[in-house]
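With one protein chain removed, the remaining protein chains of the complex are shown where they sit.
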Amino acid sequence: MSLSASDFAFVAGLVRRESAIVLAPGKEYLVEARLLPVARQAGAGSVADYLGTLQRRPDPAAHRSVVDALTTNETSWFRDREPFSALTDVVVPHLVGTRAAARSVRVWSAACSSGQEPYSLAITLQQALPAGWRYQIHATDISTEMIKRASAGEFSQVEVNRGLPVQLLVNHFTRSGTGWKVAPALRENVTFQQLNLTAPLPALASFDVIFLRNVLIYFDVETKRSVLRNICKLLRPDGWLFLGAAETTIGVDEGFERVAVGRTSAYRPRATVPAGTLGKG
Amino acid sequence: MRLILRRIVGQCGFEVLEAGDGRAALDLLGGLDTVPQLALVDWNMPNMDGLEFVAAAREDARLRDMTLVMVTTESEQSQIVRALAAGAHEYVIKPFTAEAMIDKLALLGLVPTGANT
Partner (left out) sequence: MTEQPTPTVDDLREIAEQVWAAYLDPEGVRPFLVGEPGEPATAVSASVSLTGGWHGHVVVSCSSGAARHAAAAFLAMEAGEVSDEDMTDVMGELANIVGGNVKSMLPAATAVSLPHVVAGADNRFPTTRRICELSGTWLDEPFSISMWQGRGLAEVPAA
């Protein structure tokens, strides 16, 4: 049973928007093979049935599963690099200047997937914050499976090769079985929680920084608006929001203003952005 | 393994030279007019192993600008630390995907962008 051209185009479009991976025609067998377990788990009789339902009734969580199934082993550490440099060069100095009393930083990794993002954030803060400062990363994802995986903090040889400088590997991980495990000193600063961004959000203490990367693209404009509105309530008034490389709040939510940070952009709650935004750190 | 690496870095635009062990590599490098930008070095080799080659390369002022990346199955933490201490700039553990290798080269500024960011 082979995939119809329109089903294939639907999947290719989804994957391309999320990951920039191009599924060229000819890869129908790949889509069939990778999506069969996903379809079965969803109770569909076939991949075609599963995709048919998805196209009639868009479901962001299911879209995520589809893209995950087709891009396994592609997840990179320090994805896109620039936001993490910006964190070190611009955001941390700002927080050090303004949170001197509490000497602590709270970050939310709002679509943490298998864990590379929250642990990359932890490594970045561990290195950038002065002695005596604490940090906490709160990592959430819609998938319980992903939360379990990320919380375990174990990664394979193939996974740790992707975008993780080897010096950081030996400093922050230890060998564990056939792979590597996040060191306790890092792990104890990260908490995990299953959370659906489109549902009413649980009560969480405010964050200084939120990473909401490559998840808004799954939502229609109305949902994007409501997610950003809810996110904003959990962000400190002078906090920082980072989106994915191709994403923006412009045209979606007036509550944020885009500012240049290093070689990338971040979004800050509008009321508090001073004239003359921060330039290259 | 040399064929796989040749294919990957060749696709990134590199011209590729090969040697079967550390000794042969030093001999080859001695005879070149231009020093390569990058050396991909296995650990387990006869005559002169990868660690010895890295140490020797770092002692040679002429080879100072050559980036040294170990590509090996050796994945014991203390061994990786030894390799870095001897002067290796980066380290890729086998098995690795082509994207991972390209990511590492991008980290080192040797290719313009990563494979899939």
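Letters A and B mark the chains in the order given here, with residues in each chain numbered from 1 onward.
We take it that contacts are C-beta pairs under 8 Å (C-beta built on N, C-alpha and C of every residue); 3 or more make two chains touch, one makes a residue touch a chain.
Since we're looking at a predicted model, the values are computed, not measured.
Only one residue in the set B:1, B:17, B:32 or B:85 touches the chain that does not appear here, and it is B:1.
Across A:9, A:30, A:61 or A:185, the residue that sits in touch with the chain not pictured is A:30.
Where chain B meets the missing chain, the touching residues are 1, 3-4, 7, 44, 46, 72-76, 78, 94-97. Although one chain is not displayed, chain A still touches it through residues 29-30, 33-34, 72-73, 156-158, 175, 177-179.
Just so it is clear, only the chains that are shown with their structure count from here on.
Touching chain A in their complex are the following residues of chain B: 75-77, 80-81, 84, 90-97, 99-101, 103-104, 107, 114, 116-117. By the touch criterion given at the top, residues 19-21, 71, 73-74, 76, 79-81, 157-158, 160-163, 165-167, 169-170, 174-175, 245 of chain A touch chain B in their complex.
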